[in-house]
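Just one protein chain is left out here, and the rest sit where they should.
Lettered A and B in written order, each chain numbered from 1.
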Amino acid sequence: MVGKDCVAIASDLRLGSQSLGVSNNFEKVFNFGHVFLGLTGLASDVTTLSETFRFKTNMYKMREDRLIEPETFANLVSSTLYEKRFGPYFVGPIVAGINSKTEKPFICGFDLIGCIDFAKDFIVAGTASDQLYGMCESVYEPNLEPEDLFETISQALLNAADRDALSGWGAVVYVITKDKIVKRYLKSRQD
Amino acid sequence: MDIVLGIQVEDSVIIATSKAFTRGISVLKTTDDKTRVLNDHNLMAFTGESGDTVQFAELMQANIQLHGMREQVDLRPKAIASFVRGQLAKSLRSRKPFQVNVLLAGFDETTNLPNLSMIDYLGTRVDLPYAAHGYAAFYTMSLLDHHYRSNMSVDDGLRILKMCSKELSTRMPIDFKGLYVKVVDANGIREVDFE
């Protein structure tokens, strides 16, 4: 979600195999420098991709002597996913971050083969994406300050997750501003 | 229908596996050990497609022992978990994937902490205080949710395991011929008397 000079990214913490809940501390948001990546979908691919992107961004960091920017990273995600066009990773990625040079917030989402979905307000993904669309459409407003953005994204996630049997079991929210990153864990229903 | 259970207690991990080796409706063996020792402080328990399981377990065992010899230091539990997960994730997208689910019980000698990792054939890995694969999970998770405490001793852990074993005996459709129980701690891996 985009706010005024800030972005936020959040995910639930559940990992399950079908109806059985397996873990309530499986984080799906990863950061590579100041760029954040949310990965929903097949847990195996979530882990594999997070490791792959750590590899690629570390190599980028050493080659370029600087951290990767959100826009660049979005294209890296896209090409990495499209490389497996005919045997894709089963994931729904989201990228969020603030460009350290232009200081502009950036968010985008992808389908499983890497088609980028640019947005200026919000991006959703996962089993509760329908519910999240509903929440975001009604709760979101542009140019929110970081604290208000935190409240908005948290409410959107929590209430959407409560209407989805496969989501929830706690949540994590990152609020990203130019020079500060705040990570907060949310308590939620454990059923 | 194989049973594989793991409980992490304060300074060790308990692993329990069913003794029955079944094919279809027949029990072919009553002393089947579904674990392999990876190194001095790491044990792997496995279930899945028979044939794949032992092949995979021994492949991992060989790789981890090879690493130990080359580097003159044993891999730590989290590194092993990461490695095994990677192998399963790679296998998943191969021509014939290993259909193996594993539990890794380990004790990290550098941090002095026990570790229990659960990995399924897809390459999904989670580190958990207690874990089970397959149908056993449906019958035991509620008991473990209720009775588990993170600061338990091995004896406390074995007491919960007893409850799990009893529940499984009453609910499982076939006799699983009892459990082999092993404990991984600072001193290494040992089998304990159960029943």
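Note that a residue touches a chain if its C-beta (ideal position, glycine included) is under 8 Å from a C-beta of that chain, and two chains touch if they have at least 3 such contacts.
As a convention for this text, contacts and distances are computed from a predicted model.
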Candidate names "Proteasome subunit alpha type", "NMDA receptor-regulated protein 1-domain-containing protein", "Coatomer subunit gamma" or "Rab5 GTP-binding protein, putative"; UniProt protein name, chain not shown: "Proteasome subunit alpha type"
Touching partners, among the displayed chains, of the absent chain: A, B
Touching residue (missing chain; options B:V37, B:V54 or B:A79): B:A79
Residues belonging to chain B that touch the chain removed from view: 71, 73, 75-76, 78-79, 82-83, 86, 110
Missing-partner contacts on chain A, residue numbers: 51-52, 54-55, 58-59, 62, 65
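Rule of thumb we're sticking to: only the chains that are shown with their structure count from here on.
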Whole-Å separation of chain centres (CA-atom averages), chain A against chain B: 32
Parts of chain B lying in touch with chain A, wherever the complex brings them together: 85-86, 88-89, 92-93, 118, 120, 122-126, 128, 131, 137-138, 141
Chain A residues within the chain B interface of the complex: 15, 17, 20, 22-23, 26, 42-45, 47-48, 87
